[in-house]
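As you look at this complex, bear in mind that one protein chain is not there, while each of the others sits in place.
Should a chain be cited, it is by its letter among A, B and C, assigned in written order, with residues numbered from 1 in that chain.
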Amino acid sequence: MDGAQTDEKLTAKQYKSDYRPVWCPGCGDFSVLSAITKAMAELQLKREDTAVISGIGCSSRIPAYTSVYGFHGVHGRALALATGVKLARPELTVIVTGGDGDGFSIGGNHFLHACRRNVDLTYVVMDNQVYGMTKGQASPTTASEWEGSKLTPHGTGVNPFQPLAVALAAGANFIGRQFSGDPNACAKLIAEAIQHPGFSFVQILSPCVTFRPEQREWKQTVHTAPVEPTSDPGRAGKRLMSDDGLNMGVLYVGGRPVFQPPEGTGATLADIEQKFTL
Amino acid sequence: MDGAQTDEKLTAKQYKSDYRPVWCPGCGDFSVLSAITKAMAELQLKREDTAVISGIGCSSRIPAYTSVYGFHGVHGRALALATGVKLARPELTVIVTGGDGDGFSIGGNHFLHACRRNVDLTYVVMDNQVYGMTKGQASPTTASEWEGSKLTPHGTGVNPFQPLAVALAAGANFIGRQFSGDPNACAKLIAEAIQHPGFSFVQILSPCVTFRPEQREWKQTVHTAPVEPTSDPGRAGKRLMSDDGLNMGVLYVGGRPVFQPPEGTGATLADIEQKFTL
Amino acid sequence: MSNSPQSDTVSIALTGAGGAGVVTAGQMLLEAAATAGLYGLMARSSGPQIRGGESAAFVRMGPRTVTNLADAFDIHIAFDWLNVERFAAEIPLDPHSVVICDPSAGAVPEVIENSGARIVPVPLKDLTKEIPGGRVNMVGLGALANLIGLPEGTMASTLKKILRRKGEEALKASNAGVQAGRQAVAEMGVVRALTLPDKPPQTERWSITGNEAAGMGAVRGGVRFVAAYPITPATEVLEWLAPNLEKIGGLLVQAEDELASINMAIGGSFGGVPSLTATSGPGLALMMESIGLALTSETPVVVVDVMRGGPSTGIPTKSEQSDLNIALYGLHGDAPHIVTAANSVADCLFTTQWTVHLAEAMQTVGLVLSDQSLGQTRTIVDRPADEPFQAQRLVAEAPLENYRRYAVTDSGVSPMAIPGTPGGEYVADGLEHSPIGRPSSQTEDHMAQLDKRLRKILLHEYGDHWAEITGADAPETVIVTFGSSTGPVREAAEEATAWGLKVKVVSLRLLMPAQTTKFEEAIAGADRLLVVEQTHSRQFYRYLRAYYDLPRDVRVLNRPGPLPIRPGEVLSMLKEWS
Partner (left out) sequence: MSNSPQSDTVSIALTGAGGAGVVTAGQMLLEAAATAGLYGLMARSSGPQIRGGESAAFVRMGPRTVTNLADAFDIHIAFDWLNVERFAAEIPLDPHSVVICDPSAGAVPEVIENSGARIVPVPLKDLTKEIPGGRVNMVGLGALANLIGLPEGTMASTLKKILRRKGEEALKASNAGVQAGRQAVAEMGVVRALTLPDKPPQTERWSITGNEAAGMGAVRGGVRFVAAYPITPATEVLEWLAPNLEKIGGLLVQAEDELASINMAIGGSFGGVPSLTATSGPGLALMMESIGLALTSETPVVVVDVMRGGPSTGIPTKSEQSDLNIALYGLHGDAPHIVTAANSVADCLFTTQWTVHLAEAMQTVGLVLSDQSLGQTRTIVDRPADEPFQAQRLVAEAPLENYRRYAVTDSGVSPMAIPGTPGGEYVADGLEHSPIGRPSSQTEDHMAQLDKRLRKILLHEYGDHWAEITGADAPETVIVTFGSSTGPVREAAEEATAWGLKVKVVSLRLLMPAQTTKFEEAIAGADRLLVVEQTHSRQFYRYLRAYYDLPRDVRVLNRPGPLPIRPGEVLSMLKEWS
């Protein structure tokens, strides 16, 4: 971590730690890390007032590679952990990072409720349609016929999870998607998401070159969403239910109020104790 | 349990046990119990080949009040338990019953994945927008401004969970809603859901007269869905995202294939062991 | 136990169907006793119906602190016999007992008849009918008041206070009911007199439940962030905290499940705010993985476990001490943490407060064991003293350079940077890590961090609070116990002392880390050790064997819930042994 205690602008690099990622060469997550740090630089977030929270997985290693506060929690619970951080310390910028397994498999319930609760968090999921860290099992977003895992040798036989449609149905207010192959677009989307008040959800298609080498093809297949983002949930619902999974950009922005904890009344402990007195 | 080992038709009453429900007088769940047993009689399910599985909550007490096999599991895990039963014993009819807290709060993740996995289960949720069993806290479906619980004295401040929209987004193939005040309609819907192959989801508005006495008003406000059920997910998405929560009937029926476990190859243990031999 | 030192208490059981209002009557009785300058407690019990089934209230009153129920009830008032056999085991009666019942309720059940108690029919319902707006529980209350010699003025002023908001009509009807009840039993005179003080105690007294006390202790200890998922019998800790935290600028958030609530609490604490959650067995089980995260990442957090009957969903509304094992040993890996147990309703306050202090001081997990019988019992007690235990976390203050979050220090505690502190940026991790917090699978790092996490809790000076020790200095027998078994054990020990036995009671408040030396000093010289616990599998005894050297002669009095340990059981064990 460089010093930069002065008023100078921080560069994206200064949001990176000097710890070398454990990722495989070519992993999409390298670009996502860059995008996140670029977004931080873009917004000139104070490093000491920013926290990156994650669960477990290759993608969940992100916190250690940034120079802000971080918490590398347990598998699937990043959103709950982050909710606690943000509610206890509302002035912090809290970013949550993780994978499709961490977020949509074991963490699915917290995903639903974070969308609904609308605490001001930014959730960046590096979706590689596989469990990278545990060496290549199907995740919820894996296509049903993918036969690459010994656990599901004939494919999962299950329709892939639609994170954006579920996020919308669960009440998320900012929904976007990008491809790690375009780190600038990712940085822009993440910066927008951070600025959005309340919960924002960003899916980033981030290839796992080791267990899903065919994902290199995403470069060819992703495309900008053909329509403008909508703020009408009904319309968004229709679109996301028939989405091809490769539309890039901000896809929905709603106007729900941000979760507001109640204000204190300035009472003292003695005031509270009063109630027990005979 | 009456005998009825003959070819006579079983009545709804014969699907009830002689155990007296612990419910408060007037609780909506009484009608749901009747509706479930009526549906069973309607379909003439064999009692020994039927299992009702639940978690914990007032509504989750249903299994004990039926005369079929049952499992009263732990809070929130009924769908996982039932998935195991059905996959191990595909010839059984497996019905899952529970509440909005059990199903959408602690059990939310299994709800997502049961919708997606499409194992042939029927899931009946008695939604009373409250945790009845623990004496009246807000559930995910509780309106954000409800101030009836000491845990959330100014209301939850959180948008209520939309079970049907989430079910659709998660991939559920049969989605319907009824009001416990109309047990015949409930019975009909449940029977349809049982007959539907794959996962089917039925929400029943079932008043908690003790902690949500105002729900007696549902009688006045519920209404038949003004449109025919659709099998187009996009259209259903639009509808359910702007649904008033009081539309009754079958709201979506899709055509996704049912989860199919692989067929055995007839190998013996010796065949398997062969692979280890030098 | 007629000549027990506690025989200056009066014990009353009230039972009846949901509509009878036994709990209200019980509460009024306790309140009236408090007004008369007494101490006391009220526990409750109910049948399986969610609402409106049969219920029972158990009140015990006396001139000094009452911590537990007695061996038998002096008076049992039965408004009806609805499923009373379900309560029979909870209402020990003996030939000294008096049973007041309504003849219109039908025949006296055999189980009551067989107790040998004196049965006195009183036409409670008929008397009620004559009072406009009258309620049967008020008639019963009047009868009780008379039978125990409660001054008329005391009852009247209590009713006035309690029914303040119900209006004049209601008050009038209640007073009339009480009068009718008094008259109905007037002939019997006072059957079991309250020992009334000459003047009311000068100390400030509180009316509080164990669950409220745990909440208050948390707040006194400095907790300002709580994440909650309701579960019987812990819910009231959370329900008390929600509005009260808010008043003082703290926050309680309702989570989607226990996996979320524990993680939210850990997140809040990472943010620098002392945090807590409360739950019961099934919820605790769900939290264990993440409790390990708090421990390993050295993020302090407190979990209050209000125990109920187990295993699995078990008996949610009844008490047991059987979560001891999971509290002590339920984490995977080598996971040293703090486990404490509250030894009375009032002590729920101190123990929770102290545990917050300990968890914060050592940046670790503090697990407080309470149970249903403490949490849901209301007591009249002296206001718990202010104690100097607050959250005082060792924080890393700016300016920071080359900050090492998990620096290996002599004390084992390393200064913790709180977000907002420049230069303190670190990543908290549940993976084993190096001193700067990078994941490491190296043997030296693992050893250093395991040692550090253990050292900090071993080196801490716990003072005298590790146990509460009462009784003889040079005992023949030491009784070792914990939690809610402490009350009945102490009562038995006092009685035994009156009988001439030399008995000492060691009630452990700090279960982990084991205070081996202090314990062995405390039991020194005693030939016999009696272990008392409310479990089926002798969890406490096994724990004692594992961690302390015990004298050769050890006996165990253990029993699962739902029935509380009674003083008489302990006493007969002591007598049998002597």
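Here is the rule we go by: a contact is a pair of C-beta atoms (placed from the backbone, for glycine too) under 8 Å apart; a residue touches a chain by one contact, two chains touch by 3 or more.
The structure displayed is predicted, hence computed values, not measured ones.
Remark: the absent chain touches shown chains A, B, C in the intact complex. For the chain missing from the display, the contacting residue among C:Glu54, C:Glu432, C:Glu491 or C:Glu569 is C:Glu432, taking the whole complex into account.
Screening C:Ala186, C:Val395, C:Ala498 or C:Ala546 for touch with the missing chain picks out C:Ala546. Note on the undisplayed chain: of the listed residues A:Ala12, A:Met40, A:Ile53 or A:Val74, the one touching it is A:Val74. Within the set A:Ile53, A:Val119, A:Met133 or A:Val222, the residue that contacts the chain not displayed is A:Met133. Contact with the undisplayed chain is limited, among C:Lys247, C:His446 or C:His465, to C:His446. Within subunit B, the residues in touch with the undisplayed chain are 1, 5, 19, 46-49, 51, 53, 63-64, 67-74, 76-77, 80-89, 91-92, 109-110, 112-113, 261-262, 264-269, 271-273, 276-278. Although one chain is not shown, part of subunit A still touches it, namely residues 22-25, 27, 56, 58, 72, 74-76, 105-106, 108, 131-135, 137-138, 140, 149-153, 156, 210. In the full complex, subunit C touches the hidden chain at residues 48, 86, 89, 259, 281-282, 284-286, 288-289, 292-293, 295-297, 309-318, 320, 322-323, 325-326, 328-336, 429-432, 439, 441-444, 446-447, 450-451, 454, 535-537, 539, 542-543, 545-547, 560-563.
In this section, only the chains that are shown with their structure count from here on.
Mean C-alpha positions place subunit A and subunit C at a centre distance of 42 Å.
Subunit A and subunit B, compared by their mean Cα positions, are separated by 31 Å. Rounded to a whole number, the gap between the C-alpha centres of subunit B and subunit C is 38 angstrom. Residue positions 105-106, 108, 140 of subunit B each touch two or more of the other chains. Each of residues 246, 256-257 in subunit C touches at least two other chains.
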